[in-house]
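Other chains of the complex are left out, but the ones given are in their true place.
We call the chains A, B and C, going by the order they appear; numbering starts again at 1 in every chain.
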Amino acid sequence: MTGGGNIFGEVFRVATWGESHGTAVGVVVDGCPAGIHLTREHIQKELDRRKPGASDITSARRESDEVEILSGVFRGRTLGTPISMMVRNRDVDSTPYEKFREIPRPGQADLTYEMKYGIRDYRGGGRASGRETVARVAAGAIAKRILSVHSIEILGHVIEIGGIHARELSFDEIRKNAERNAVRCADLEAAAEMESRIKEVKAAGDSVGGIVEVIALNVPPGLGEPVFDKLDADIAKAMMSIGAVKAVEIGAGFKSVRMLGSEMNDEFFITEGKVRTKTNNAGGILGGISTGEPIICRIAVKPTPSISKQQRSINMRSMEEVNIKIDGRHDPCICPRIVPVAEAMLAIVITDHLLRSKISRL
Amino acid sequence: MTGGGNIFGEVFRVATWGESHGTAVGVVVDGCPAGIHLTREHIQKELDRRKPGASDITSARRESDEVEILSGVFRGRTLGTPISMMVRNRDVDSTPYEKFREIPRPGQADLTYEMKYGIRDYRGGGRASGRETVARVAAGAIAKRILSVHSIEILGHVIEIGGIHARELSFDEIRKNAERNAVRCADLEAAAEMESRIKEVKAAGDSVGGIVEVIALNVPPGLGEPVFDKLDADIAKAMMSIGAVKAVEIGAGFKSVRMLGSEMNDEFFITEGKVRTKTNNAGGILGGISTGEPIICRIAVKPTPSISKQQRSINMRSMEEVNIKIDGRHDPCICPRIVPVAEAMLAIVITDHLLRSKISRL
Amino acid sequence: MTGGGNIFGEVFRVATWGESHGTAVGVVVDGCPAGIHLTREHIQKELDRRKPGASDITSARRESDEVEILSGVFRGRTLGTPISMMVRNRDVDSTPYEKFREIPRPGQADLTYEMKYGIRDYRGGGRASGRETVARVAAGAIAKRILSVHSIEILGHVIEIGGIHARELSFDEIRKNAERNAVRCADLEAAAEMESRIKEVKAAGDSVGGIVEVIALNVPPGLGEPVFDKLDADIAKAMMSIGAVKAVEIGAGFKSVRMLGSEMNDEFFITEGKVRTKTNNAGGILGGISTGEPIICRIAVKPTPSISKQQRSINMRSMEEVNIKIDGRHDPCICPRIVPVAEAMLAIVITDHLLRSKISRL
């Protein structure tokens, strides 16, 4: 959407706001249908999954991230009017950022914000901070409520970190095990290795990336609009709009490049009166429209740019080259905390298309 | 955008229409600035790059694809009013499609259109046909005109087909060699191998996928809106909205997953009074905003689903399982023809953000 | 909508294009539900009501205005894909406009287009011509098809021209008589007077304005979105977007200013199990949402600016004051021809909100 690009979705519309070290972060959800059962706890539960300080492999910033619902809900039901939610920023220490006022951190948005706007809130990364995703997760929690009415389930988990891969997992295993460990990997052996790897890298003052997979189960066939607003196109945008994400794939993704058509095509068959496909290389989407098979999306998450190793940068005012070291409190690997964010974005996209699908036939 | 999802872009807005075997395909571009020099030839040149029948590795459908500009241009200059363009469908043979009326082709949108709309134009794939990209390429040609005024250049080429990789190439090599061969690979040796591979696969009644890379050079820093309308998010949507594309990556993409933060971060330095980065793992975009470095995007193109090998499908009316063989005229590898389409989409996204960037500061 | 402002509607989306003396005028409708019975005749019938040359009180321009449906309809049913329609411009005589290249006509958009774009197609008023409404009427014809499935009826008629008022009329009288005379006034006595008045004014080289009323019957309660996208707000925009319209009122409109609250409020009662109102000062809309009562809208149409009397203007190049006389072929009163245009816009707005209403409850 136009404006400054802070609104997402066409029918289920999410408008986020807030800087990392400003007063608060929040979101307005416009277009939520009336009559949905919704409480503060539904939102808080998801925010708690995202918040920092949950383990020693995440940022030490201490935020209780308590959400306040300010409008749109009346006696536990949505009104059909905008739902405004807010989380105050509490544990704000801007001192370590003073030195980055004029020195952009490599891999961060400092330089580009400055070039775009000529002004920026340099404290804690300002609007470009991962803290903005609080708002996404809150909105996603509402989307998940709507999806649950339609028995649609969203799963998220980490499948690779720092070169360590999870083995192939069933949806049941993911559902059962992903939330049981700090890295959110449902292969518990791999999870332990990933955790060691992250600590090792952190000790070296460095950071590491990984792959997150998000899945939507029980999506009805027929969601998604052909041509530009394909379901996979909107998912791709949603995922790539998350900071640190550098790639998105659906179904077989890059693997499809090395397959023959006869291998890639998912053949149809009939079971229990329904058309299904034998394989799901399509990742649940054909021609931009859901098939009814599970929707599978993987995203590449780059290593966190905030590292304590010395790096080369420049001073934007004096236009001299300088060395910098970033202290602050940072996640050596952001993958585990991106899981609820990616789930939220997937939930928002599917909700948006679920609502849009009501108008494609009379 | 809402509606039926056939409109793309916020400020430079592209509305496409048309079925493969209908009367025509076309596009309306709303939001093109006034005063741009534009002729029929600017459009036709790009359409000629996309059209089938150019070599023996593309579909045998014979379309001259002659574009008619119907509005918005007056004596060689754009008026600021909508530019409507149309290409008549000429070589339409719907006979081979009669048998697919009730039998959806695996890997195609036949089944999902039917499930969504309860009706479809089954002739030639209808709206889901690759023929819809005629409209994108025509709109992209206008975008390229606008970009050329700002000295922004768009390049596209094939870097992998059927397991054969092009070597690393300079922008100069891509510019010089990509259009010189039927597969649009600027590594001419690899190109020859790719062509053989395609013919081999075609002879076996099968198809093959590949990777296309698109590049934007000389993009000014500051394009892209933070949060949802990040430049890379909009590129991801644009690319994933092209049929057959299953993955999108920016800069280091999936490779970033296996890098350390200290390797991934592009350090800043100063040259000729400008801030540059030593490497470009970011692919020209930080925090969703262009850095001024080349914008690099790669897309995974699946093997064409239309293959002549026998496949299993079902009859949607009788709900029985059946065998099908697809004859028709198809591309055994769509990568070469996707190059101008992906270029068009990249040009459209960058034009849209170029225009949007005018309003971020007073 | 952004872009250049040539797209209307959120879900039922209408994109128009074309200049008065260009190749053609047309429209793309995106978001029409699938499965609607639609033929060329449905469109042509409405275009015939709008076209010039139907009587001696309209412009002498001779246009058969034959519409071509280019996409989105398959064997008499809508596909859910964009419906593209086009009407070629035939009777184009640009000679009389040569002298207005540099001299803007008072009351017309010549000067403002030039100031906005620095270029304009001065032939026949270019994009600012009333000819643009061909596209609106074609799109409105589709909207009327959708409304007819829901038994919603749109009526339009002229209630005042040049100081002559129609008497109060029942919906039946409007339905029966409005189309029976050249001025589209259902009070046949007033109609005759209006026609004389128009001829008199025309003979004097002048023009005259009037009031058009449009009505929607059988609109279900619950259409319209609160706050900004109120049903009446969208109707107001739709009507004011028609050239020559200078005011819009809903229900009692300006009369409500002189009423007391106790007179203005429409009291509720119950009949046949339905809540109705005794009066309809609200014009069928409360809080931006339809009540189920008839929707009543009146628009003020200014006298046609093209008059043959001498007027003062300026030469934009030499920046001198000059006298001008406008010959061309013009309507001395545009009201009768605005009736189908205003009906089309009302039909489009109600269709858009009808489709939107499907998503306000789960």
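In this text, contacts are C-beta pairs under 8 Å (C-beta built on N, C-alpha and C of every residue); 3 or more make two chains touch, one makes a residue touch a chain.
This is a predicted model, so every value here is computed, not measured.
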item	value
Subunit number of the complete homomer, 3 shown here	4
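The rule is simple: only the chains that are shown with their structure count from here on.
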item	value
Pairwise touch network: line, ring, star, complete, or other	complete
Same-site or different-site touching of chain B by its copy chain C, using the half cut	same
Where chain A and chain B are represented by their mean Cα positions, the distance between them in whole Å	26
Chain A and chain C, separation of their C-alpha mean positions in angstrom	46
Rounded Å distance between chain B and chain C, as computed from the means of their C-alpha atoms	39
Chain C residues counted as touching two or more neighbouring chains	2, 11, 31, 34-35, 80-81
Of all residues in chain A, those that touch chain C in their complex	2, 11, 31, 33-36, 80-81, 146, 149, 226, 355-356, 358-362
Parts of chain B lying in touch with chain C, wherever the complex brings them together	1-7, 9-13, 15-19, 22-26, 28, 30-32, 34-35, 68-72, 74, 77-84, 86, 116-121, 126-127
Residue ranges of chain B in contact with chain A within the complex	1-2, 4-8, 10-11, 16, 104, 106-109, 111-113, 115-118, 127-128, 132, 160, 162-163, 201, 206-211, 221-222, 224-230, 232-241, 243, 246-254, 256-270, 273, 275, 277-278, 281-283, 286-292, 300-307, 309, 311-314, 316, 319-321, 356-357, 360-361
